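What follows is one structure encoded as structure tokens, with my remarks underneath.
All protein chains but one are shown at their positions in the complex.
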Amino acid sequence: MVGPIYIIAIALGLAFAMGLFGKALKGITGALLMLGLAAMTFISGQWLWAFLTDSVTTTQIFTAGFKPPYSINLQMGMEEAILTFIINVAGLLGATYMYQTFSKKGEQLKMIFLVFIMSMNVTVMTRDMFNLFVFLEIESIALAGLVLMSNTGKAFQAGMKYLIATGIISGLLLLGIIFAYSFTGTLNIDDMIGAHLGTIKASSVAVFLILVAFILELKPFPANGWGLDVYTAAHPGIGALVSATVASAGVYVLYKVMPIAGQEWYYYVSLIGALTFVGSNLMGTRQNTPNRLLGYSSIGQVGLLMIILGLQDYLGDKTAFIAFGILISHYAAKAGLFWISGILKANDIKDWAALRKNPFLLFLFGTFLFALIGFPPFPSFFAKWELIMTLSTQGQLVWIAVILVGSFIEGIYLFRWLGYALKLDHSELPSLNITWNKMIPIWVMGMSLYVLGVYVTPMVEFGRYINYIPLLFILVMFALDFLPVYIKNTLSIGGVVWYMIDLWPRIEDDLMRQIFAVIFLGGAVITLAAGYSKKGTRKGFYPMALLMFAGLVGIIEASSMIDFFFSWELMTAGSYFLIIRGKRSMPHAYSYILFSIAGAYAILMGFGLAYGSNLDAGLTALGNISFLPTLAYSLLAVGFMTKTASLGLHIWLPGAHGEAESDVSPMVSAILLKAGVFGLMLLFLFIGTDNPNATKLLYVLGWVGALTTLVGNMSAAFQEDAKRLLAYSSIAQLGYVLFGLAIMTHMGWMASFTYTINHFMFKSILFLVIGGIVVKLGTHNMFEMGGMIKKMPFSFIAVLISIIVIGGIPPLSGFAGKWLFYNAIIEKGWYFQGAIIFFAGIIAFLYLYKLIHSVFLGQLKDNHRNMTEISWWILGPVYVLIIGIMIFSAFPQYVLQPIGEMLNPYFNTEIVSWEGTKAFTKLGYWDGTTIMIVVGTAFVLLLGWLISLSRKAQKVKQFNIVYAAERPFRPETTHVSYNIYAGYKKALGFLVAPGITNFWNTVSDMVLDIAGWLRRIYSGSIQNYTLHVIVFIVVFYLITIGGL
Amino acid sequence: MEYIIISIGFALVLLGLYGIMYMRNLMRIIIAFTLFNTGINIVMVSIGYIRNASAPILDAIPAAGTTPNIVDPVPQALVLTAIVIGLGVTALMLTYVVKLHQDKKSLDINNFKDLKW
Amino acid sequence: MEKDFDKKALTDMYKDKFLAPENEKRQVAAPDGSIIEIDPLDDYFCQERPKELKPRKGAVEKFLNWARAESLWVLGFGTGCGSIEIPPLVTPRFDMYRYGVQMRPTPRQSNVFIISGYLSVKTLKRAIRSYEQMPSPKYIIALGSCTINGGMYWDSYNTINRLDHFMPVDVYIAGCMPRPEALLAGFGKLKELIKEGKGEKANEYARNFDWYKANQKKIIKDWNMPDFNW
Amino acid sequence: MDYSLTKFLWTLLGLFIVTNWGLLMSSTMRRIGARVAGRYGIPWYQPWIDLAKLYSLRSQITHGTMFYIGPVFRLMGGVGMFLFMPMIFGSALWSNYSFSGDLILILYFQFFGMLGMALGAGEGGQPYSAIGISRGLSQFTTIEVPMTLAVISLAIQYQTFSISDIVAAQQGGFMNWTVMTNPFATIAAMLSLLGAFGHSPFNLVKAPNEIPIGPPTEYHGTFLGVLRTNGAILHVAEAALFMNLFFGGATSWFELIIKTFLIYFWSVFVGTVFPRFRIEQSVVWFLKWPTILGIIAIIIYL
Partner (left out) sequence: MVKKFLILLLVAGMGLIIFDLYQAYDSKENLSTLGEYYAQNGAEEVGAANLVTAVVVTYRGLDTLGEVSILFLTAAILSFALSFRKEDEIEEKELRPTSEILSIASQVLTPIIMLVGIYIFINGHLTPGGGFQGGAVIASAILLMLMAKPKLEISHKIIGFVESISGLSFIIIGALGIVLAGGFLDNRIMSLGTFGTLLSAGAIPLIYIFVGLKVGAELSNIVGSMSHNQNEK
């Protein structure tokens, strides 16, 4: 094997040689550079491969033929191999990316670049303190030179700040090193570690100086203005390297020297890391310059890594996996993002909308962002998972909270950015001119994220159970994205059906999972079938829809927490992309994803507590949480409730569902929300009926459910937007479900199941039909519709049946839910919640009537005179569902009886007994079939009677109405719809004052204000940045050694 | 003696830091920076100092087991490197100052606040 | 009853001039971009002519006529000064409910239309519309001398002189103004007529529809409604 | 489950009785109201005449299918309520089809008719109808609050939702009636009843001259006849429901007639005395005193 020392020899030799070739052989230097970097990559890659195949062990490389500590030695171990490899790969790719720039600006740059990459290799490998210092200096001088590449005033300023700051830092480092030397008599890091400097009072200052210098090299908040400026002003190709490689090397160096200080100091490293992670991300929220934003994010990620390094005592042997998972995701994503930024040359993240002109770049951009946040299947996901799980086994809840809060704040700006890129107008932006050498590095980074993600999956406990087959199918769909809709639709439906057939035997014994499988996959088939009504290619829709469904199915299949969470995140990502497809969905998709992430983190923390209690990642661990069980259950419940959009966490839903595309709305409303329900059901089943830790939680959740229905329904009644009305209705319906589950009795659960099934069916129908109508009519506003019953009778019937179900009017199946609820609340004794629930149920009539009246009844508008029925591709699935409703209504026992039997083992409360078609409880009885027969017969008889009485009625037109002896002027002025419940609003409107929306708005404003206020410390002045560094040092000193 | 020297070194470090933080002219900041560096170098050298010992240049190979009475050569070697590094950094800073001056025709640091927040 | 001018020339003269703006044809754009031509009169209104509805035969019709007579629902529409005479009918002093006479707020549910006094041309249009919207069989009670010959407004520029040129009247109650007692007497007369099977003026209106319409259109210059208001 | 023809015929007979009693009751009430005003009022047989006239009108219009079916829904609501309610306690024949559902079914079956009316009136395209319906629905939401509380209180008290069982529990003297054993629930429910019957002060829904008669503005002839028929049935059925729940039910038709009359009279009595509420006032009113009483009715069982 080629020794790592040749990395130095090759790099420096080539760099020196370049001057020799000089101008005579100008063309060759570019090739030399690439060759050299390739050789360096090869050397480190070779070592990495050897380590991965376990064919070598950690090797020491001695220089000058003497043993350390007398001479400098390098070390090549697994960790060094990985780091040098990624550094060199980044160097190679970066050089490829900047090939034109380099050849334009002369060979000096190439030399500098080679030395730059080499120096990082040495900082990683060296085991000598002073040598480390020297190569750090080389690194920072080379970097200062590379910053000059931009040749702008800003770059000069940034470089100057960087130089001064690093100058001070390295001066202090030097002081530290020399004093450490004076105490230990050695410069070798391993020997210094052995000397336990940190614990000795006298030498602790030296340790302090060394530590603080290496920490400062990582640009901790707030002493990092100089670093940010470099990110902002440097050429993006350089920015990529700074973020990807310098940070990686810096973190590793810190990792290397931390043992010198000893474990007493680790805590402070974590503290600074936390401050940096949260602070940097917080200020990123106010940032609009892409490179600077990336800078904030980079610093934040490094902060996270510092936390991890500081917590390595808790993390134990998992430290490496976690740190590398996060580091590599950060590395690939940041490099890719900076490179994309270089292609776009935009000064505002809003201009990143130009990415849509190149779908591949957009895809990669999304990949990088999701990798940064820690979505599956990227390595950062698994790393974060392990991090949280391990921390919770140690009871480090505060750290978990800090990490999750920081990650969430990072999501705030990353997703705002993604939203801009996906949705903002890009017609006026210049088109992209991309050369292959710029594209290849980005592709390599993007793809490596996926490959690494899959590669590390089995390293996590239970990770091997994660099912990648659906993801493969999605990848295929991505590849086939150019095909027309009908082919892709058929393929998708085929895929879903095939998976259903594949899945069924696995869940044969589990009715609950079967029900949800039918809802998720049956719903998928139905909503996808409606997609046949669309024309064109519908780029990007199918992979994302399938991603969501894959996530949903994954949730059902999951047997372990990681499997569950993996699928949960996939579903979130897929649904986010689906939601944001709507024309005006950007802000709503944004709030959706933020709530989802927050919820996911709550779930993660909950899982962490469960894992911590049992050291078992199986889902069954949820049943036995001994460590802070109430907190765990609350977190999990809140997490799931973000998906069910319960009161307080619901504000994302109306916009997200209301603005989504016509067939996406049912997917996200009728189907996606059930994921939350499924989660809650799982959770509550594990909690069990008599769990003393959850009594209060369940009680609160009951109230939340009840109030959710009330607020949801009342808000729906005051909506003018048809789809938002339905969205609020969803909130309310899910409130019923939550309430029923919180009751934790047999009957409450039966009711919840009934509601779940019903809501799936009728909300699919409503969103499909109303969505189709909205598209056809070209407006969301109900007051602009009207009279559609004559033009779309089949839609009308579908909606009519749906609203009868929602209203719970006998004989249709909605009544079953109401009846079960009455029984359940009397049995449970939650009378007032029950009263609110039923009050809300009656309010439902307000919006139901508003919906059906405003759209279908009333006055037909002029511009809708030529309307025809909505597409049969939509009505077909809708009528399938209507048949479903009818069957469920007429023969509820076939569905409810098995559910009851399934629930029996879980609850020892009063059950619903069946006698043929008749259901009995202790309190009452109900016979769906008989009611259906009686009502049907009576209805037919009465209708016959009326027809016999009035056969000759004259059909008249819309203005043939009595109008106080006048005639209507225009349909618009005659259609009563806008603010139809004005009186009601006057009386009870205060209940739906947008208090919760205002609350969240205030919260977000506050966060942004704090960020805006905080970031003023970065005043741009060189001296201020110096001050920050000194302040940081002094304060850190006062806290640690000064004992403040 | 060595205490005085190391104190001077430390004083220079502090003076340098003060200058870096206080001065508004870039050239002066660089001068302060060199002061800072020099101070550190002095400290480094004095760390290796041993009273009554000679320079680490030997006349003959010392006999096995005996230690010649010399000052510690390691800090001296290190300081050599440190000086060169300081030189490089200073040269680079000066280059930057040249570029900055070309850009804004000024050396006042308050004129270089284009990047902030 | 014939006025001394050429009625055709007059109607032609005003035909275009008084087509109300809202009745002009117009174009609107559908959501899909196509243009829709709107002809308000044809699109918004049913253009069917009224039909003559034959009564049933024999005892059934007799019973039904009795029922109709005993259940007279009056449209609450006061057209002239005589409308002040109607409210007293519901007071204890006159108490028309005793006779099965009730007030209804909407023409759809009314059978009896009391033209209570003079009809200005403007009100005539509304009266015609309301009358036509009432379900048949329906009856008109003309109250006061103005409805007979114009009364004190006989030479007014904008009141009509003879109501039965425009609407078929079942019962006239003369006087200026007749007292509520007279109105009650009028109801009594109407009941008699209905019971005798003579309350078929709605059919008469349908039969002579063209004649009535010609008369109405001659007077009403801004005719902005279909020929028959369903 | 008794689906026999006999049962069907008996039920039909019951329906006939109830209809006629409803008509008679309405004319009686109007006569009472007239007497309060110092008039004679309509003849007692006036409703029948009106119905005969309405069913025999010659011309008729329709605005569309839903306009046509709406009244059928409405009538179905009334008839259904009758069908699912045991009218006479202890009688298998007069218990109608109440074996297919309990109190909850009846409570929710009210909406069936309401929905039909709303839809039919909506298709008329008449703005007054829509306004009337919006008022009706608004008011109805809060009317149901004390009613729901009362029903819950009853369910706690009797531990059953079956109407027959509730009636059975009240047998043996008027001291066993709910009105004596659970007065708060009864009062709450009786206040809610005022709204359900839609007499003054809660009749803004049908404000005759502001929005000509509200929802049924466009209805006439046969349709109106159907609606009026339904009104008769519904009033009796609702009164019978209250009778069953709070006033010991009825063991004979006679008892039923007396009790339903008195219950209905209660609403007429209040209506004659009090002026009309605006809609936002009535909405709030139901959430005040009746609701508080309802809450008390539950609290005493906690």
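Every chain is named by a letter (A, B, C and D) in the order it is written, and numbering of its residues begins at 1.
Going forward, contacts are C-beta pairs under 8 Å (C-beta built on N, C-alpha and C of every residue); 3 or more make two chains touch, one makes a residue touch a chain.
Treat the numbers as computed from the prediction; the structure is a model and nothing was measured.
Student: Since one chain is left out of the picture, which of the remaining chains does it touch in the full complex?
Tutor: If we consider the entire complex, the absent chain touches A, B.
Student: Using the touch definition from the top, which of A:Ile117, A:Ala144 or A:Ala158 touches the missing chain?
Tutor: A:Ala144
Student: Sort through A:Thr41, A:Asn121 or A:Thr186 and give me the one touching the missing partner chain.
Tutor: Checking each option in A:Thr41, A:Asn121 or A:Thr186, the one touching the absent chain turns out to be A:Thr186.
Student: So one chain is hidden, and I want to know which residue out of A:Met40, A:Met76, A:Val89 or A:Leu109 touches that hidden chain in the complete assembly.
Tutor: A:Leu109
Student: Go through chain B and note every residue touching the omitted chain.
Tutor: 2-3, 6-7, 10, 13-14, 17-18, 21-22, 47-51, 55-62, 64-68, 70, 72-74, 76-78, 80-81, 83-85, 87-88, 91-92, 94-95, 98-99, 102
Student: What chain A residues would touch the chain not displayed?
Tutor: 3, 5-6, 8-9, 12-13, 15-20, 22, 61-66, 69-72, 105-106, 108-109, 111-112, 115, 119, 122, 126, 128, 130-131, 134-135, 137-138, 141-142, 144-145, 148, 151, 175, 179, 181-187, 202-203, 205-206, 208-209, 1027, 1030-1031, 1033-1034, 1037-1038, 1041-1042
Note that in this section only the chains that are shown with their structure count from here on.
Student: Specify the chain pair with the maximum number of C-beta contact pairs.
Tutor: Highest contact count belongs to chains A-D.
Student: Taking each chain's centre as its mean C-alpha position, how far apart are chain C and chain D in Å?
Tutor: Whole-Å distance between the two chain centres: 37.
Student: Please work out the Cα centroid separation of chain A and chain D, and write it as a whole number of Å.
Tutor: 53
Student: So how far apart, in whole Å, are chain A and chain C when each is placed at the average of its C-alpha atoms?
Tutor: The separation of the two C-alpha centroids amounts to 70 Å.
Student: In chain D, what residues contact two or more other chains?
Tutor: 59-61, 212, 217-218, 221
Student: Touching at least two other chains at once: which residues of chain A meet that condition?
Tutor: Only 954-956, 958-960, 962 qualify.
Student: Between which chains does touch occur?
Tutor: A-B, A-C, A-D, C-D
Student: In their shared complex, at which residues does chain B touch chain A?
Tutor: So the residues of chain B in touch with chain A come to 13, 17, 20-22, 24, 26, 29, 33, 36-37, 40, 43-44, 47, 74-75, 78, 81-82, 85, 88-89, 92-93, 95-97, 99-100, 103-104, 109-110, 112-117.
Student: Once bound in the complex, which stretches of chain A touch chain D?
Tutor: My answer: residues 787, 789-790, 793, 796, 800, 803-804, 807-810, 815, 818-819, 822-823, 825-826, 829, 831-832, 834-835, 838-839, 842-843, 845-846, 849, 852-853, 857-859, 918, 922-927, 930-931, 933-935, 938-939, 942-943, 946, 949-950, 952-956, 958-964, 974-977, 980-981, 983-984, 986-988.
Student: Looking at the complex, which residues from chain D come into contact with chain A?
Tutor: Answer in residue numbers: 1, 3, 55, 59-66, 68-69, 71-72, 75-76, 79-80, 83-84, 97, 99-105, 108-109, 111-112, 114-115, 118-119, 122-127, 130-131, 133-135, 137-138, 140-142, 144-145, 148-149, 152-153, 155-156, 159-162, 212, 217-218, 221-223, 225-226, 278-281, 283-284, 287, 294-295, 298, 302.
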